[in-house]
Every structure is written in C-alpha cells, then in structure tokens.
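In this view, the complex is presented without one of its protein chains, the others remaining in place.
Per-chain residue numbering starts at 1, and chain names A and B are given in the order in which the chains are listed.
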Amino acid sequence: MPTKPDTATTENRERSATVLDLDQLAVHFQLQGNALSRLLGLKGRVVKAVDGVSLRLARGEVLGVVGESGSGKTTLGRALLGLAPTSSGSITYQSADRGPRVVSEMRGAELRGLRTDLQMVFQDPHAALNPSMTIEEAVGHPLVIHGMAQGPELKRRVEEALDKVGLSPTERFLTKLPSDLSGGQKQRAVIARAIILDPEVLVADEPVSMLDMSVRAKILQLMLDLKRDLGLTYVYITHDLATAKYFCDRIAIMYLGRVVEIGPTEEIFDHPRHPYTKALLAAIPEPDPEKMLPRNLPRGEIPDAAEPPLGCSFHPRCPEAVRGCGWESRDLRALVEEHWTRSDTAFDDEQQILGDLEHLDAPSTTATLGSGGSSAVRGILDRIKGEDPDEPLWSGVTSIEDTGPGVTVHFEKAGPPALRRAGGVDVACVLYPDETSDRDEA
Amino acid sequence: MAVRMPHWFRQIWNTKGLSRWIFLVGLFITLVFVVFAIFAPWIAPYHFNQTAVDGVKFPKLGSASSDHWLGTNDQFYDIASRMIWGARTGLEVVVMSVAFAGVIGVPLGLLSGFVGGWIDRVLVFLMDAIYAFPSLLLAIVFAFLLKNTLGGGVVAAALSLTAIYIPQYFRVVRNTTVSAREATYVEAARAIGAPPLTIMRKYLFGNVVQSVPVLGTLNAADALGTLAALGFLGLGIQPNEASEWGYDLSRALDDAQAGNWLPAFWPGLMIVLLITGLTFVGEGLNEGINPALRRRRLQKVVFPARTAGEEVSS
Partner (left out) sequence: MTVVEHSAHEDDGPVLEARDLRVWYATDRGPVRAVDGVSFQIRRGEILGLVGESGCGKSTLGRGLIGLLPDGSARDGELEFQGLDLLHLSAREQRDLRGTDLAMIFQEPLTRLNPLMRISEHFEETLRTHEKGISKDEVRRRSLEVLRVMGIPPTRYRAYPHEFSGGMRQRLMIALALVLRPAFVVADEPTTALDVLVEAQIIRILHDLRREYDTSLLLITHNLGIIAEACDRVAVMYAGEIVEIGDATAVFSHPKHPYTRELLRSTISLSTTGLNYIDGAPPDLVEPPSGCHFHPRCPDAMRICAERDPVDRDHGDGHRAACWAADLSDGLSLSEDERAPLEREEIAVADEA
C-alpha cells in the first residue's frame, strides 16, 4: 500500500530499489514502576528506545547500525521484523515479487508469514538455539512451521543449508545438540536457520561480538559469501566500528533512539561530522602501539532513555558542545560535581553553601540552587567558571538571578536538532545547519 | 528421552558420597514396593478382601502363624496380605494423583507464564488461593464431594489428592516459563515465525519441565501421607474397595491401647518406609538435576614430575 503516488521516474527507480522504508519510526516501552506505584495503578515512565528514525534500505546493500548499548539499535532491528511493536511511524517492506507491505500494521499470522522474507541472526549463538533441539531440528524448524517441506525433502533442505554455511560434512552436525558445538559453529547453525527460508533481508544483531577473535573474520567472510550467492540485503547492527567499516556500504550512527549521522561508509570514516561519530572513531583501541587514545574523550555514559537530555541528547558528553545545544539543570549538577572531584577541599567547603543538588535531576531550563546566601553561591559558580571559562554550559546561560538563600540559573531553550544534509551525509547536530533547506521540502 | 536417561543418571552417580547413597537406598525401597504392587496377587497369600478360606473363617486378631505370617486383625483380614495389597493401592493412588496434577498443572503453568496479562493474574490468584488451604482440609473437602459421585474407590481418592498438588506444578512451571520466555531462543523462535502454541510446545515445554520429575517424587511421598490420613479419618478408600494402610492403622488403634500393637505396627511401618523411599529418590534426583545443589566428586590434581629433558636450554 504505497503512501504517496509516484510521480517522478527517478523516484520510481529509487522505490523499486528500496527493500525497507522506515518513516519516523518510534518504539516506546512503558516501564513498570516500583511495587507501590503498580499497586496504585500509576503509569510507569516511558522509554523511547527508538524515537523518530527515517531511513531507506536499498536492495543488496549492507547498512550498518552503529551505537553503544542503550542507543536503541537492537530495538530498531527487532522492530524491522515486527518483534518489537511500533508505537508510531511506519515500516514498509517492498518485496521483489509481492509489492509493498506495511510491517508496522501487521499482526498475528500475517506477521509470522513475513518471516519467510525477513530473518534475523542473534548476538549470542548459544542462547539463540533451543538447548534441547538437535541442529537438524533447529535448522529445519522454519520450514516445518511454514509448511514448506517435510520428510526427505526437509532433510535435503537442511543439509543444503548446513553446506552453505560450511557445517560440512553435514552428518557430523545433524544430530548434535547446541552444547556440543563451538561458538563459531553455533553461529553458523543460527545463520543456516535464518537462510533456509531464502529470505531477502537479514538483520544481523552483533553476529560476531560474542565470538573469539580468530573466528570473527571467518563468520564475516561467510556472511559476505552468502550475500553474494543468495542476493541478501543486510542490516548489520553493531557497536564495533571496525567491523562495520569493513562490512558495510552505508552506516547509520545511533544515539539514544535517534540516528545522528548517516551516510556512505567511506564518507563517515574519512570525514566524520557528528562529534559523537568522531568520539567513537577516536575511542577504538587499535592494535598499534604508535596510536594512542586522545585525552579529550567524551565524559560520562549514555543517559537514561526515559529522561533524555533536553536539546541534543549528546550535549552533556560532547567535546564540541556550543551554546545552542540545550543546556539544562542536570548539566549544572554534573559540572558542580566534576568540580568537586578536581580538588581535595572544595567539597567540604562548598557543600553547605550549595545545599542539596538532588532536585536538579528533574530536567528543566531553570535551576534553583544554594542555601548559604546568594552572593556565596554566585562566588562558587564564578570559581567553577574560572576553572574553565570555555565550558560551553555558561554560553547557554541567559541569566542568573538571586532567589532567597540562593540563585536561579536560566538556560536558553533548544529542541533536538534534525537530520540535515552536510556534504555526502546527513547529520543531526547544531554545528551543521541546514545547507539545502529548499530542496528538502520538495 | 532415551538419550537423556543415562546422562542424568550419570550425574546422580557422580554426586558426592552421602547423597548418592540416599538416592540408591530410596530407589531400593521404592522398587521393593513396586514389586509388591505389581505382583500382589502372586506374592500375597490371600486377597485383601478375604476373611475366610474354603469356608473357614480367619481368626480375629490371630497371632502370627504359618497360615497368617503377620497374624490377622480385628476385621478378620490377613495382615500380611493387606500390607502387600496396600502397596498396590498406595502406588496406584499416588501415581494417578501426581500424573493428574502434572497433566493439569504443567500446561496451565506454561500458558499462564507465556501468555501473561490477565490470564496469568487470574490463574495465579486461583492457585494461590488453593495453595493457602491446609492440604489435608482440602483433600477432605474433595473426598466428601467426590464420595457421592465416584464412591470410595481408588480413583476418587486419587482425584481428591490431585487438587492439592496442581498449584505446586503450576507455580514451578509458571515461574520457569516467565524467565524462559525472555530467553533469546524464544525470541529466535518468534523470528522464524513460530506461532505461540508451537513456541510453548517445542521451545518452552522441554526446558521448563526439567524440575517436574523431582517435584513429582517429592509430591508422591507427600500424597501417600495424605492418603493415609484420609484413610485414618475414614474418608478415604473403603476397606472392601482396596486395602489401605491408613484405614488399617485407625482400625488397629483400639487394639493397640488394649496391648496388641502388632496390627497397628505393620501399616505404620509400611507408610513410613514408602514415604522415606520416595523422599530419598526425590532428593537424589534433585541433587542430580539441580546444578546448584550438585557437588561432583573431583579427583585431586596430581602433578607429574617434570622430565629432565624438558629443561634443556640452548
């Protein structure tokens, strides 16, 4: 069911080449609160695991989805197969022979039928195989479920699939249980199970990260061979930029449920634009003693997706942050605490004056703090500012006014930046303002 | 299953000293009773309901003799025959009640744990309510209810015990299902398009029933005690339907107070022995199957002496 009538011929060609079309896809999870709030029937917090992702997967390409844990990359992969429910937006699958189908609206049997075309490979091959099923049963089960083969035909197809993934001679593996196989062999069995239905798209969620170094390359090579032989399209989900660089045609960098940069692999690696992409690239420990990690790594960790930072999600960690990034109360708390880790005595001296900082954790563009008198509080803030006048948080402060025994700091309001064209890629960062605003609207 | 048997048996065999002996002793006792139960008509000198042979009535409270190895009781029954036939009754009831409870409890637990939502909540509430009752009281209520429809036979007794044990299977299976539901292989089963029933049957069932045999043997021991208690209270199996130790025990109490304690001693001993045997088997299975409890026998590491040739240096 096409959403728009195709007009231009170029767009037509582009559409036929598109296998998966994601439009503002969002997957939100309702968290269960603690026991008390559940008893009272209160709604828990909402985690926006995937929050407005639009992208197109072209037939035959390898798209890398790269991010840290908590970036939403695994949820995105599950949503593609309908394993995670779509909250809003849509996923459209255009199969080679049956025309477009909207995955995000499918339920039950229809959704299960889709799995003959979209398949998945999991991170932990050991956990992905039923411990009480033999390899023959496990690999052949998709055919049984979809009623596509039985008896000798089933066995023939299973042996064929095992041969394709290199588990040969097959009689050595057919009767084995997963616990009898090595990690690499189990992952081959999982891949065999995925390709036995002859799918078009394979979502591979960290397929090599649990494997030993000496076999990672072997499994990646197998996946490349299968792509060539079977004409597969891959979505390669990973936290490892090094394998993504070798394996992918295009890469989407995800941070806290959003794509922050997407473009051709070469362009991303040769000219990373988003500060997060740059940081990821710089942080990879290379087996080369001459190259050292840079000192200005992003601080902190990926924040809670239930309460993402205001403005750009990456700004609290960003080494290149500027005024318009969306500074807020929690950043002020982090700055004060960081200041306390820099000196022995500051904490004991200043803690009383600033009072409790817990309330700053409620995200807001106004932050009221201090209990030891406005001027004393201002003094501490000035001292912190003096330690690092270039700290971009201060540029986002619009005013500081005295309130009671402390001060109120007002920050400039800013929304999350949208994906915008910059060079050969799309970037969501205030440092790259829209260079093609007129074309985008067309 | 044929492949698995030796595997878990080897695991039990490899457990450390005492628990292995407990298992073997339990197995021996239980097997003796199983032999009694199966071959009762051939082993026992008389039928359990027999009070006369060739028109000659048995003596009342007769002492042990070559005709009556353990004597007779106050109902003119031959005690030895009653004891041997009692093994058949006990094991029949126990096996039936445990099997019924498993057949009902396991699928309910699987369904409840896998589907979740309001079905889960209702079932958990119902099962907890049943579980909260004292088990004997529950069995008495069911025995009363079933007496009118099914009479005082073996099946009625087995069914009144079934109700007690369903919640136990339900709980164990439901809880393991809830955690197994999140396993990657279940997600993988969804990913290959397996419908919910297939997931439960092919992916969850085999992995969540592993603790059921242990529970089964332990419940069997408990069921035997409850059956005896029902019989003791006169609510269980009627003496002319089958021979039941609990009933015999209660009949023998007055005689025991009068000084003749043998008619009470034998059924008591039988109950204690079979319960002990079943419990031992259950504990043994538990140690064999439950890896947390298992402590295997490990040979001490002995380092071979280094060969002089290894130490050559250039």
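A few comments on the model shown:
We take it that a residue touches a chain if its C-beta (ideal position, glycine included) is under 8 Å from a C-beta of that chain, and two chains touch if they have at least 3 such contacts.
These figures come from a predicted structure and were not determined experimentally.
Of the listed residues A:Ile262, A:Ala279 or A:Ala414, the one in contact with the hidden chain in the full complex is A:Ala279. Across the entire complex, the residue among A:His28, A:Arg188 or A:Arg330 in touch with the chain not shown is A:Arg188.
The residue touching the chain not shown here, chosen from A:Lys218, A:His271, A:Arg323 or A:Arg421, is A:Lys218. Residue in contact with the omitted chain (choice from A:Pro298, A:Gly324 or A:Pro392): A:Pro298. Contact with the omitted chain, checked across A:Leu241, A:Cys325, A:Ala367 or A:Cys429, is made by A:Leu241. On the side of chain A, touch with the chain left out of the figure occurs at residues 68-69, 166-169, 173, 182-185, 188, 211-218, 220-221, 239-243, 245-246, 269, 279-293, 295, 297-299, 301-302, 317, 337-338, 340-342, 344, 347, 351, 357.
Taking the complete complex into account, residues 14, 296, 298-303, 306, 310, 312-314 of chain B touch the chain not shown.
Heads up, the rule we're going with is that only the chains that are shown with their structure count from here on.
Mean C-alpha positions place chain A and chain B at a centre distance of 52 Å. Taken in their complex, chain B has these residues touching chain A: 183-185, 187-195, 198, 202-203, 206-207. Touching chain B in their complex are the following residues of chain A: 78, 81, 83, 109, 112-116, 119-120, 122-124, 127-133, 141-142, 145-146, 190, 193-194, 197.
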